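Missing here is one protein chain; the remaining ones are kept as they sit in the complex.
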Amino acid sequence: MKTFSLANARDLLVNKEISALELIEATLERCSRFAHLNALITPTPEQALAAAKVSDARRAKGKAGLMEGLPIAIKDMFCTEGIRTTAGSKMLENFVPTYESTVTTKLKIAGSISVGKANQDEFAMGSANNTSYYGNCINPWTSSTRSEAQLVPGGSSGGSAVAVAAGMALGATGTDTGGSIRQPASFCGITGLKPTYGRCSRWGIIAFASSLDQAGPMTQDVCSAALMLQAMAGYDAKDSTSIDIDVPNYAAALNQSFKGLRIGIAEQYQPNTLPDDIRALHQQGQDWLKAAGAEIVPISMPYTDYALPTYYIVGLAECSSNLSRYDGVRYGYRTPDASSLDDMYMRTRAEGFGSEVRRRVLLGTYVLSAGYYDAYYLRAQKVRTLIAQDFHHAFRKCDLILTSTTPSAAFAHGEKMDDPISMYLNDVFTVPASLSGLPAISIPAGLSADHLPLGLQLIGKPFDEATVLRGGKVLEDAAKFTYLSENDHE
Amino acid sequence: MSKITDIDLGGWEMVIGLEVHAQVSSASKLFSGASAAFGGKPNNHVSIVDAAMPGMLPILNEAALRCAVQTGLALKAKINTYSVFARKNYFYADLPQGYQISQYEFPIVGEGTIEITLDDGSTRTIGIERLHLEQDAGKSMHDQHPQYSFIDLNRSGVPLMEIVSKPDVRSAFEATAYVRKLANILDYIGACDVNMSQGSLRTDINLSLRRPGAEFGTRTETKNLNSLKAIRQAIEVEAWRQKVVLESGGTIDQETRLFDPVKFETRSLRSKEDAHDYRYFPDPDLLPVVISEDWIAKIQSSLPELPDQKIARFQQEFGLSAYDADVLVADQAAANFFEVVCASTTPKIAANWVIVELFGRLNKTDLSISDSPVSAQGLAELLALLEKDTISGRTAKDVLDTMFSTGKSATEIVKKQGLEQVSDTSAIGAIIDEVIASNPGQVQQFRDGNERLLGWFVGQVMRQSGGKANPSIVNQLLKQNL
Partner (left out) sequence: MSMDKEAIQKLGRLSRIALGDQQAEQIADELSNILRWIAQLKEVDVEGVAPMTSVLEAHAHPRADIVNDGYAPKRVLANAPQEIRGYYIVPKVIEQDTT
């Protein structure tokens, strides 16, 4: 159902072929048409229309920004001033920030217009957008073999992915902690980029795991991702972990030659259990890159298997602490009629958090607690060093690493629910780059046996999003990914 | 080492370690740009970072880092070029993040020392274990409403230095001497404004008892004492409690206690069931702090003269006694005051007048030296009149009283009240002649050998002169004329 991409729409606006108001109206129309997908927790159509008029006026005055008039959706992890921000949780059902995150501020300054706050897993904890307090988000794609099944969009940035896939927005912000941008992008057939840790400010983004969280763009194509990243990226003095390093011109980087670039392939990313369609697409990806002039080099990533448990220990430890602030004292949900402060804490947090969040907070508390810290948390931090070293060594031999984004295509809501670990395994290919802070992109590159989108992932060197995007463009051009037709949804 | 001022513990020895929380004298908070000033309307000195709003991130305050390094250097301590902030996780209504950002495994400052002076004038070295930076919590008020506690976050995030001593302290006297000396050093380098009543210096006492030479016993931690008096009392009360428990065959629980100055007891703060597990881990929102040797050297070279150095200089340069030097240096303002007075006066006279006369009057009126109605220049002017023999010592004390109550200068008072000393020998001689003439009996007694009568004659002459005659000239002339 590829309508036109963010980058296409920008050209139309620049050439005055459409107005921002027309574009927003058309987009809002799609938002209502696909409301049943539950991609938006809080739609903001009135604000969007008002902003569109302002945007057209600004353009008329010759003051158009980089993303002037372009409709986007904002994951509900980004605090937005005056607009309810829930993180997908009952805990923040009525939370209206008095401040705006740095990334969404930059997007606003660039002229983009938000159509609403996108659905997500609660506090970004999930891989199927099925832990949201505001209900499941539905993938617009359906399986050719089980057309009746409602599929998951992936998570945690499920609402963002669906909004873009269904044309309810031309771009969306996501946050990626262990794959939360790339995995839903893969499941919904769109492009998702997790920048280098430190490239985009985390200020004003609700924290899940501070050493891993990173905001990034989700769009229909690579040109659009480059455009949106350009607006989002940059140093922020309010975030100690944001890095003061130049932001290159990403759009310009896309046109540079791909000849001679070295693509690393690691056998550890192709376990025997991998389905044939995914394995085949990975081979296809290598061939496409080779055809574009790249050189394929074998690399070894011996610690890959340990990335997932390492990720869970580190992420859970951090989230258990990050979520301590939700105590019912200063904002958010508070249990009624508490008999004491302690009773208020215990019940507020039991009632305000959903089951997955409670599970992770409890386990995170456990791995940090006296007597277990060394065996779990400290050990995981050491293994994390080894995983990062794998990449460090690999990038002496190559410029990008090609992997599948996910070990499967989208599955149905209700599946993989009994066993948390099988859900966690969704992120097996995305987590290592997260642990190492590296930029990585998922490109929709083909269809599974039952006709569902499959993504390919390219992982790059620190702060080398330019090369990641360039490789992504090569895959995109070669794959000529078949988007759904609009009729598929009616 | 036991002191007569300390309670008699019947053979038990106290082992004390002190944790002092000193508020860094910075304008803004440790991790936000909100004011760190004391007081203010509720929740007014609070940023959305201090209130731990979702998505907020801490940014380290350079001044706090600098103060910590300054203090470390003043404590002759090891400065760590690599340090890490960690989260200490626990729930409390005035702890917005649900964790306190502190330092754990890698503090900014390592081991150092403090010299304290005991009451016999000897000195003792107390080891410093470490100094680290951390956030203060907010304030809970429990007396505003029957059902509710009120939370004010103005203090939330205020930068503190926690200075941890080694368990080297052996008495309440030493403990207060240690805290006083530490406060003195902090005041000198300006790292803390050392206002105990506003909570800018708070002390936790780790105390256990043992038989001398035996292993350390189990200790308790008595928290949050904010005066020297409270520190002394809490130590004595808690030591006595432990002695009673131990002597009746009981054991001490390792626990946190609270000192109640009204009931004069310490109380256990929390049950064991609720024992804390702080789950420290490095704060992923903050990068490691790396400082250069250059920066440390720069701070070292800009350190002001420290109390110990000043004491030594006052003895060498001005010939003061160890006691006088110690008393003057114990208060930076007093030391500065003294140096101004001293510039135009004999140092020993200046010291004597500052310590005895000025401090005496300040104490009586409950004023600090910085509020003194008599300035250093003012006192210097008075002492100049004394040294030039324009007024007598007796008169000078009266003049100082008048200066104290009126704020007028010594010269003005002396002139207005006509207090100039009479040194004119003919004028004094005339009075002496008169006194001799009208007291023949006493003159005879003196001449018969009762030399003690000289004082009586001096008194008579002084009275006749209205106290203005120069006593040494009176003495001299009397001896000649009698």
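The first chain written gets the first letter, and so on, giving A and B; residue counts start at 1 in each chain.
Just so we're on the same page, a residue touches a chain if its C-beta (ideal position, glycine included) is under 8 Å from a C-beta of that chain, and two chains touch if they have at least 3 such contacts.
None of the values given here were measured: they were computed from a predicted structure.
Screening A:240, A:403 or A:457 for touch with the missing chain picks out A:240.
Across B:49, B:114 or B:414, the residue that sits in touch with the chain not pictured is B:49.
Considering B:20, B:77, B:286 or B:342, the position touching the chain not shown turns out to be B:286 (whole complex). Only one residue from A:110, A:383, A:431 or A:479 touches the chain missing from this view: A:383. Where chain A meets the omitted chain, the residues involved are 94-96, 98-99, 197-198, 211, 237, 240-241, 243-244, 303, 305-306, 309-310, 312-313, 320, 324, 327-334, 338-347, 349-350, 353, 358-359, 361-363, 365-366, 369, 375-376, 378-386, 388, 419-421, 435-437.
Residues 26-28, 32-35, 41-51, 53, 59-65, 84, 88, 90-95, 100, 137, 140-142, 144-153, 223-224, 256, 258, 269-270, 274, 277, 279, 282, 284, 286-290 of chain B touch the missing chain (whole complex, contact as defined above).
Operating definition for what follows: only the chains that are shown with their structure count from here on.
If you check the complex, the residues on chain B that touch chain A are 48, 51-60, 87, 89, 91, 93, 96-99, 149, 151, 277, 279-281, 283-287. Considering their complex, residues 78-79, 85, 87, 92, 95, 97-99, 101, 202-207, 209-211, 237-241, 317-318, 320-321, 323-325, 327, 329-331, 341, 345, 365, 368-370, 373, 377 of chain A touch chain B.
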